[in-house]
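With one protein chain withheld, the remaining protein chains of the complex are depicted in position.
Up next, chain A:
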Amino acid sequence: MIPACRLEDLPRGEAHRLDVDPPVSVFHTDDGELFAIDDTCTHQDASLADGWLEGCEVECPLHASKFDLRTGAVDSPPAKLPVRTHEVFVEDGMVYVRLSMDAPNLPPCVAARLAGGPA
């Protein structure tokens, strides 16, 4: 369980990126729901927190793949693999994330870098 940020510091329509490895982002939708997913797009190295949040979907800032925040599924290509979703909850005004134990679907360039190979 990781503390992410205070709920009052995360307005609706915004995202907050956690500096874990690989990074995770918490999204606060316009309807007031909170979701946490892996921050790195599964297509290439882009931060989904920088993306376009609309309803329960985030569009990658680079090539416009869309991910469903509820399930992590790809709603629109070029990405083919889903992002992981993580559990989010709020306690005493603080947003917490419980990280998924699944293996992440990192894009090839990032996976190589984490493995210590050439980026």
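In this section, a contact is a pair of C-beta atoms (placed from the backbone, for glycine too) under 8 Å apart; a residue touches a chain by one contact, two chains touch by 3 or more; residues count from 1.
Just so we're on the same page, contacts and distances are computed from a predicted model.
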| item | value |
| --- | --- |
| Protein name, per the UniProt record, of whichever chain is missing from view ("Ferredoxin", "Cell division ATP-binding protein FtsE", "Pyridine nucleotide-disulfide oxidoreductase" or "NitT/TauT family transport system permease protein") | "Pyridine nucleotide-disulfide oxidoreductase" |
| Residue of A:4, A:26 or A:46 touching the missing chain in the full complex | A:46 |
| In chain A, positions touching the absent partner | 46-47, 49-52, 61-64, 76-78, 80, 108-109 |
